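Of the protein chains in this complex, all but one are displayed in their positions.
Chains here go by letter, A and B, matching the order in which they are written, and residues are numbered from 1 within each.
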Amino acid sequence: MTVPVHLRHDETFVLNLGPQHPATHGVLRVKLTMDGEYIVKAEPVLGYIHRMHEKLAEGGTFAQFMPNTARMDYLHALAFNHGWALVVEKAAGIEVPERAEYIRVITVELNRIASHLLWWAAFLLDLGGFSPLLYAFDDREQIIDLLERVTGSRLTYCYMRFGGVYNDIDQEFITGTRAIIKRLRERLPRLYHDLVTHNIILIKRIKDIGFITAEQCRRYGATGPVARGSGISYDIRKNEPYSVYPEFDFDVPVFGEGDSMARYMVRMHEIEQSMRIIEQALDKLPGGPVMGKAPKVLKPEAGYYYVAVETARGSLGYRLVSNGDKSPYKLKLRSPTFSNLSLFGEVAEGMLLADALAFMGSLDLVIPEIDR
Amino acid sequence: METSIWRALLYLVGLMAFAGVNAAWLGWCERKGAARIQRRIGPCEAGFAGLLQPLADGLKLMSKQLLVPQGVDGIIFRVAPILAMIPAITSMAVIPFAENVGARAMELSVLLLFALASIGMIAILLGGWASGNKYALISAARSVSQSLAYEIPMLLTVITVVMISGSMNLRDIALNQQGGFWHWNIFRVENGHFLTMWISFIIFFICSVAETNRAPFDMAEAESELVAGFMTEYGSMGFGLFMMGEYLNIVVGACLTATLFLGGWDCPFGLTPGIWWFLLKIYVLIFTFIWIRWTYPRVQVYRLLNLSWKILIPFSLANLLVTAALIKVF
Partner (left out) sequence: MGLVERTQAALAGLFPEPASPAAPQTEEGCQGAASREAGVLVTDQARHGSHLDVLCRLDQVVEVARVLDREGYFLESISGVDWLDKGQFEVIYDYNRLDGEHCRVMVRTLTDRSDPAVPTIFGVFPAADWHERETFDFYGIHFQGHPNLTRILLPEDADFHPLRKDYMP
């Protein structure tokens, strides 16, 4: 919906959406200037769960920061683990055994599926559909159980180490993973698509709502499913391959419409691609150790390092500046939703409140990751 | 009809009890139904299968302080929840549960029911307005526009029923449909013509979902948009009364649908008519309400209004004309 011509900017009121509001899924606050139910101006206010992880990084050693990485994006924590391990390994020149990289990819992709499932659940909740939440949690729970077996935690993982992973996977994990993939392959078309994706109410609610152009993505630095929903084929796993991703055959789902439906479809297809990656990784899984040789005290060479990984929400960047000391001199976290959310103000202008909230849901916000 | 004080008292107590029990245990039914749909167990701690849960909820709500926030319109704020409850209970008075079970068989009972339903809408408007909360205000505005939009097609379809029954008395309308499901208004055959009453039924049912503010038309309390809508500032029994009013509206809506279209207390096979058939029908309808709510996401507010003004009203008008033509012309 566009702004009606009679919109009078002198008859507006301010609606304070958040920091406690059911649709912001966390402590995001949006200052909305409204004209009736139309949004004249939307201004996100951040920082309610800011914990200054960057300062914490400077205070400890490289290894001590590993648990912190999982406290940012608690839904795709393993990707944050992975990125931190990769940047330090790059800086310190640590070799990782191949098996460890395979295990990293398997766990990260499992975590990505869990993250997308939870997004789906929360998005449907935003749209007022409650039952899908429980269905998705049912599936997600199984993935989390599996990851708990191997990583030791359910949400805030500290699984990766510089030079490998902390725990090897066993046969039970492998059979469990295959079983989950089989289960999801059955349930995705039947339950997720038949019940929800093809539902006329859902289609009417998210199709042609919240258009983001490719140029807007570029100007605001939006990445991940948001960019891929706007016709940009940008996935770090393909564009700037890291870890063992080049060895797998998978597609990057791209939808050109740029509306909320496109972003929805991108994520649903990504679940299938992640399952493909996991299957291939399980097939090819090499033997050997899961932990390489890493020095006890890490003192990377002085210099500038940057590593980007693809999380469920987009491009996560670790900008590490080292001065040769045993703690990072400077660590900047480039979190994907921070950039993705920055275009909310521009796009939400002139939208109806209900549509804007559906649009916000389609951005897949994780507030602790924005606020760091 | 002979009236005595005892009869009036009996019905007063009986209807209040019926309303109270429904308002409380429909909440339980809804939670259990939702749980079944979502593959959960639902309430199971308080009593057998959680059957005492409504009592626990009621006790909790009653033991809470009734908070009246600063800056609200105190009187209206207190009156609104009561106003939501009263019309719903009053409506029960004219509903014929069986041939001889019904407090009052008024001549214009259909009209009375719709008049009372509008008061329920005013309660939401007052509650939202008096709260002094922007979410509540938006919700109140939505609620009024929604009620206005859906009362029109609802009344238009009711006119078709009144036309073929020749009465505005719910009891007469039900009596008119006795003798098996082929006599029910929904499958009505008049002068050898099969009437389009099933269209009326569908329109009426959609409208009653919308009129009772149930998902997928729960614009007024869209919790992911408007927090809790007009109930945002209410706690304690203020909230409790709104909830009970909502459930009672569902009961009244189901009773009305059953009486107008599904033969009231008539047995589908023309055998033993009685109150149990009526109850069975309304609970099947109520289950359908619950089923719909836990299956579909919420529609947008403007699509909701479009649905009424652009689809339901033209259809119900055409339906009215066709029905009139079939009855009178042929």
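Observations on the structure shown:
In the analysis below, a residue touches a chain if its C-beta (ideal position, glycine included) is under 8 Å from a C-beta of that chain, and two chains touch if they have at least 3 such contacts.
Everything numeric in this text was worked out from a predicted model, so none of it was measured.
All shown chains touched by the missing chain in the whole complex, by label: A. Shown as candidates are A:E37, A:D139 or A:D371; the residue that touches the absent chain is A:D371.
Interface note for the absent chain: among A:F130, A:F338 or A:F359, the touching residue is A:F338. Of A:K90, A:R187 or A:K204, it is A:K90 that touches the chain left out of the display.
Here the missing chain is touched by one residue of A:G163, A:G210 or A:G317, and it is A:G317. Residues touching the missing chain, restricted to chain A, are 46-47, 50, 52, 54-55, 58, 87, 90, 214, 217-221, 223, 227, 232-234, 239-240, 301-308, 315, 317, 319, 321-324, 329-330, 332, 334, 338-339, 342-343, 346, 371-372 (touch as defined at the top).
One rule holds in what follows: only the chains that are shown with their structure count from here on.
For the pair chain A and chain B, the distance between C-alpha centroids works out to 44 Å.
Here chain A touches chain B in the complex through residues 1, 13, 15, 21-23, 36-37, 124-131, 134-135, 138, 195-196, 199, 201-202, 204-205, 352-355, 357, going by the rule given at the top. The part of chain B that touches chain A in the complex is made up of residues 34, 37-40, 134-135, 138, 141-142, 215-216, 218, 222-225, 227, 294-303.
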